[in-house]
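Only one protein chain is missing from this complex, and each of the others stays in its spot.
Labels run A and B following the written order; every chain starts at residue 1.
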Amino acid sequence: MRKLLFVLVLVPALAYAQTLTRDGVTLTPAQEARAEDIGSQLRCLVCQNESIEGSSADLAKQLRTIIRQQVVAGDSSKSIMNYMVQRYGIFVLLMPPFMRLTWALYASPFIGIILGFFGYWLMRRTKAEAPAPLTDADTRRLDELLK
Amino acid sequence: MIPELGHFALALAVALAFAQGVIGIFAPGLRDPRAMRGVPALALSQFLAIGAAFLALIYAGVVSDFTVENVANFSSAQVPLLYRITGTWGNHDGSMLLWCFILSLCGATVAAFGNGLPASLRARVLGVLGLVSGGFLLFTLTVSDPFTRLWPPPLDGAGVNPILQDPGLAFHPPVLYTGYVGFSVAFAFAIAALIEGRIDAAWGRWVRPWALISWCFLTAGIALGSWWSYYTLGWGGYWFWDPVENAALLPWLTGTALLHCAIVVEKREALKAWAVLLAIATFSLSLSGTFLVRSGILNSVHSFAAAPNQGLFILALLAITIGGSLLLFAIRAPILAATGIYAPLSRESALVLNNIFICSIAMVVFVGTLYPPFVNLLFGVQLSIGAPFFNETVLPLAGPIILAMGVGPMMAWKRAALLPVLRQLWLAAAVGLLVFLVMAANRHVIAALGLAGGAWVVMAAITDIAGRIRLFRVSAGSSLARLWVLPRAVVGATLGHIGFGMMVLGIAGMTLATQKVIVLKPGQSTQLGGYTWTLDDIHDAPGPNFSQRVADISLSENGKVFMTLHPARRFFSAQKVITNTAAIRTNGFQDIYAVFAAEPPGSGGAELRLNRHPLAPEIWLGGLVMALGGGISLSDRRLRVGAPARKKLAGAVA
Partner (left out) sequence: MSPLRRRLLFGIPLALAVAGGEGFYIILRRMQQNDYDPHALPSPLIGKRPPAFNLPGADGMQGFSNTDLLAPPKPMLVNWFASWCMPCLQEAPMLMKLAKTGLEIWGIAYQDHPQDLANFISTNGNPYTRLAADASGLTAINWGVYGVPETYFIDKQGIVRWRYAGALTDDVVSGTLQPLLQKYA
């Protein structure tokens, strides 16, 4: 258990110590973390359903380098994303921006929950109206079945 | 000759399936007991016919009969026997046949073991299955025939896609399909009940084992697929929210909701129309998932690239199956009234809450998957909706489920009090809080939430069982005896929840993964995760139908080597494809994961991806435990697939 705690708590902390080189750019672990975060939000266009961060395609690799160069140059994450959108369109964003076209998408979790509770409320209300009586045959059959 | 026999058997199966469908659906209405008795026989013969066709195709694959187009295009004499067999369903036509085979297997099981069902219900269930089967068999026979001959035959086949030459993926489709198709039985029960116009507690009891067994297979199939992408795609990703994955997740979600909802139907005769809708939805989602994903509409890496005319045929079949059943639902379901009453605070209400949140997740996944093609159709804008969207919408919805999961199973039926339950759960809550505080102190807030949630679910389930067997309050032997006589359904459900908790732990643990991409020359080493990773050597190694380059990596801690890893790059010369085979070592609580990504020219070394994944094994172990829990639950004597014989009574009702 103590070893497990060590693995869970200390190891990630130890990993953040020195600079590293990734895709030809040398950067600090904090910068690398930011680059990975940006890369995992961008779609690799060659491979259709992978992020730039996860893909092994050449273009993805090149874009990873560009992201890291911009991160080292101090560009904000937003401006790096904009750089990509300018070139490839909003299709490149794995999380589409909130806009007129996507409001229904972002509303879907709330609609789901609201519909669910509304249905539950409706059901509880209607049930009081119609307690369907069991016929004798039903009762007999049920008793037999549930024995 | 053999392929022609298979083709003939397939044609025979179409006729049998339609006979089964028509007689099964109309005989009970005509009150013709003789015709009704014939339906199970038809179902069994249909199964035998498809079985023969399926065997014929496998035979053609095994003996490498390249006059069969399917074998010539997707198999090769050089491929190992296992993959010549599994290759038969690794393509569109063959997978259709596998799909129909499993569907007929389900029908045959109902026919063979459904003696306890009322004869009219059984005939109708088989009738619905027969019609569905007939439609898809007709599709297979006419536009997707796996037995098409090729002349002159090539000297060797084109070979099995190297990605499919892997034991994990070879058995992934049959397991997943069994899950998908198994829900056809729950669906057929729902349609039969709508036709009969009545649903009672017994219906809930008959449907549940079928839903449960399909759910187990679906769970195992999804876990297998996720595990496969984890160890082959080479960067430790295990879930991509790809349309194909979502297509499997959707029926899993609604199927899970159905399992929980059927309990309420059985106990309280409430939520009947909802249960029927879930049964219809689950199978409809399975169908759309299997077929629409392949139509090339969705942006997906996996697809068998069916031609659009096949797509239209399939769409027509889906329209008839799904549209017809929902039409029937719209007409008949309003007469299904609930009879049982329960308080807002009760186990029943907790199960309703579970349904609301699971179905909300299903809705988000559904909307997120279908949004891009429909926005593109209507507005001409290409959107992508990927992992970041789903993670940020689904995970918050999973939160309430995780919280309620600990409390729900301990609440009383009909009317419960919350306080005594919470008092029992103090230990689970304390463990969860401790985990959260420790992790949050290290600024891993997301991991902290996940780990705390997982710990809470596991601990609460253990508390539940411990309370039931009076652990530590009576002697150990007496506790064990109590465990043994506990209803298997209770043990199974608890195990299912523990499995889910483990999975949550694994997913949360993976957010703490550390990784490094580095080019090393032989002899060089690097530090990662407290270990020293040394590249000892790069060398060639032989393989059956590929050649490979292997990197030997050793791990040491404090100067002592404790593990060696051998990731490889495989070259399949027949298809000119390179695959990376990751080396994964697990101790049950973490994975050490190494990939030999490339040999950059001029570097004289290897580009390696080195990863350390804390708690990763728990993701798949959790899935396995969930499926196992389902299996144990299935062995509960109240839930036997055939429902214990009640022949006399069934006859009386019919």
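Throughout what follows, a contact is a pair of C-beta atoms (placed from the backbone, for glycine too) under 8 Å apart; a residue touches a chain by one contact, two chains touch by 3 or more.
All values reported here derive from a predicted model rather than from experimental measurement.
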For the chain not depicted, the shown chains it touches: A, B
Residue, one of B:Leu30, B:Leu82, B:Ala319 or B:Ala412, that touches the chain absent here: B:Ala319
Sole residue of B:Ala188, B:Ala333, B:Ile538 or B:Ile584 that reaches the chain not shown, by the stated touch rule: B:Ala333
Which of B:Asn91, B:Ser229 or B:Ser295 contacts the chain that the document leaves out: B:Ser295
Residues of subunit B (touch criterion as defined above) contacting the omitted chain: 273, 277, 280-281, 284, 292, 295-299, 308-309, 311-312, 315, 318-319, 322-323, 326-327, 329-330, 333-334, 370, 373-374, 376-377, 380-382
Interface residues of subunit A (partner: the chain not displayed): 45-46, 58-59, 62-63, 66, 85-89, 91, 122, 125-126
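By definition in this document, only the chains that are shown with their structure count from here on.
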Complex contacts: residues of subunit A adjacent to subunit B: 4-5, 7-15, 20-23, 40-41, 43, 47-51, 54, 56, 89-96, 101-102, 104-106, 108-109, 111-113, 116-117, 119-120, 123-124, 127, 130-132, 134, 138, 141-142, 144-146
Of all residues in subunit B, those that touch subunit A in their complex: 200-202, 205, 233-235, 237, 240, 242-243, 270-271, 274, 299-301, 337-339, 341, 344, 352, 355-357, 359-364, 367-368, 371, 375, 379, 381-389, 392-393, 396-397, 438-439, 442, 444, 451, 509, 512, 514, 516-518, 528-530, 589-590, 597, 612, 614-615, 646, 649, 653
